[in-house]
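Below you'll find the structure I mean.
What you see is the complex with one protein chain gone and the rest in place.
And then subunit A:
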């Protein structure tokens, strides 16, 4: 499932701010639906109505927060530039030569 939603690119996952926002959204949705369902179930004396409304809140929060909607991708992680391989070799060889000098 992850592969379908993230076809080789990290821009299709929720970033860290997006994950926090998603958590806040689904908690708020489920708690509001639970409160409304509790009052409605008490009013019509059917606890099963409370459970149905909570289930609706579950479904809605799944739709809102499961997929990586654009709203959860507004703060992408900025990675460092890829370091060139030849440069890395140069730096390591330079270090080695320094060490040799010191040991002498």
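Definition applied: contacts are C-beta pairs under 8 Å (C-beta built on N, C-alpha and C of every residue); 3 or more make two chains touch, one makes a residue touch a chain; residues count from 1.
Simple rule for what comes next: contacts and distances are computed from a predicted model.
> One chain isn't displayed here; going by UniProt, is it "Signal peptidase complex subunit 3", "EF-hand domain-containing protein", "Mediator of RNA polymerase II transcription subunit 18" or "RecA family profile 1 domain-containing protein"?
"Signal peptidase complex subunit 3"
> Taking the full complex into account, what residues of subunit A touch the chain not shown?
Subunit A touches the chain not shown through residues 1-2, 5, 13-14, 19, 22-23, 26-27, 30-31, 34, 37-38, 41-42, 45-47, 50-51, 54, 57-58, 61-62, 65-68.
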